[in-house]
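The other protein chains are all here in position, but one chain of the complex has been omitted.
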């Protein structure tokens, strides 16, 4: 065996397995989004997640990768070349990138749960994996204008999560809240998720996969410190769940399960940009703040009557923004000026393009299902089935007067 | 450190972790099979899966490995030697092989869901892991007669999946359909699964573990391209789910969740033989065709009154056959003649031996539970418990007249 070949093999083993861990985050997203929303839409959530990855992979193969890393750069804005990817020598690079693209895409599906036409969602998803996300990766990781400017985002607090969160916000604004989420006089009515255990499993899977996301972003093993990102990732997630739990405990009086679980995710999102830069101690502070900010953000969005069923905008958007800032505040690898410019550019691009696409779809095909379809649940109306056909649900045994007229009575 | 030792370590890390991923596919199979069948049989499905791996591992240790790779070959048909495996130097090889053997075995349990005596299933399972499967691996991967002939199957579309699918078909023919699956005048009545979320999680876990299955079949990392199989695996699975979704949409009018999820699995099965041979673009075509064929196969089997509750025969058998053929059609690593001979041999062997074993068990111990036991559910009748004792099921609140006489009323 030759040394060069052995070294290459180590790097390939590392990147391929890290990418496999990131791929598994698709299962985590599917469970978080299904578990924290209603049973009548669980199959639809699953379908959106499967299609995010399936359609997304094919689109990313055809041109997403080309626009991000495809050879020559058009003015630092977009790459060009290597369409219909067919280079075995770059296979590990492509594999690691495609699972990131799928992550960005899948953030949106939870925020739009319970009220969007499946067909219309299918029209949107290629835009984010094939165009919106690749462009930003070119800016930051492909040697584009934000890289030139000194913007620093090691594993994607901004590139992936802030982007996904802002795309989700655009979608939520276009489609509006689920029926029954706010009363006619504007009071919020919580719609609890149908399975805390599935949601929690999703969070654990995401945490597990995040080690591939953060530590794998070294993009090699030889000569790299792949363990320190694993430590900061662990501590930030831990502190995020503690931070969110305490914040919720103070504000609503109980250590809420959903907030605590989302707190772990917020901690993970928050450390992602600085996972290789921030010290172990400060990674705890980073995660703690991420957990607090996420909780406050969820409460604030509810007051603004923005209905994000799973808290995706707060977990990925708010904590993602904090992550981009934190790496400048808590390490010397980034400067706050460049970080703020980068964050602004990502917010503007992700929100702007997504809003445009969602709006055009809404004005043509229509984004939203009918009132009857929403009441019946998307599993039945869009997919012709039910996720749990054998079980009895509260609505079936409740007296008619107990049911709210639009079927979103919080059960 | 010496170069040789470092190189060996890289290969060992790769194979051990790939095998660990394949082992986790057991969880995927358990969830797919439980989620897509009825709640009253969920514990029984779990038990069959646990025993496939548990009994299977011990049997494979005692003589399965010996018959596949145990030194001298008896005429290219069966190996002989190394019984009661005890060679630390070959530990990673054995570990990688045993998880494959367990995969072949576990394909069958879903197809036989809801009507088979646990005891009888326990009698069958050692035959596949200890004899039926090892013989075929010797033919193809152990230097046996099919290898001599030029039959090519990189990771097991034929050796594992076609074999498992045909064994499942034999079992289904011997035991017959679940009561109530077809009306007296022969019309099919669907029996939906009890948890789409668990089934979907199973599919994601299988997809995740499949990277170990396909990319790990390089059997080494140094000097190998381990990333390209990960890319073809991703794209074929993606295309498989899209292919099945569209086919179902056209035929039954809705983007069905179960077909779409099975489509991803079909894509995975379909690319497995050619994962290291087929180009990235053609892997999409391979997966797409696998998804279409699987869907048509499920519909065709239903017309033939073959009751395969989870679609295992179509996912593993039909798509497995396609995978064996596809590597000849879409790459130059295999010749169609040898592929067809190999496929025929595997079909004949797997179906023939399994049919014989199932038939002998049926004529002696009996394969099938009584009508009352089937109605009550195997969890209660075979294992003395229930999977979800706290939940209320439709049957409990339905008026007696709503219930079909054999308790398989599709809920």
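Odds and ends about this structure:
Going in written order, the chains are labelled A and B, and every chain counts its residues from 1.
The working rule: a residue touches a chain if its C-beta (ideal position, glycine included) is under 8 Å from a C-beta of that chain, and two chains touch if they have at least 3 such contacts.
Small disclaimer: the values here were computed from a predicted structure and weren't measured.
Shown as candidates are A:222, A:250 or A:336; the residue that touches the absent chain is A:222. Although one chain is not drawn, its touching partners on chain A can still be listed: residues 3-4, 6-7, 10-11, 13-14, 17, 21, 38-39, 192, 194-197, 200-201, 203-205, 207-208, 211-212, 215, 221-228, 230-231, 234-235, 237-239, 241-242, 245, 252-258, 260-261, 264, 279-281, 284, 391-397, 410-411. Residue-level contact of chain B with the missing chain is found at 1, 3, 5-6, 9-10, 12-13, 15-17, 19-20, 23-24, 26-27, 30-31, 34-35, 42-43, 46-47, 50-51, 53-58, 61, 84-86, 88, 91-92, 94-95, 98, 118, 195, 198, 201, 379, 382-392, 396-397.
By our rule, only the chains that are shown with their structure count from here on.
Chain B has its Cα centroid 32 Å from the Cα centroid of chain A.
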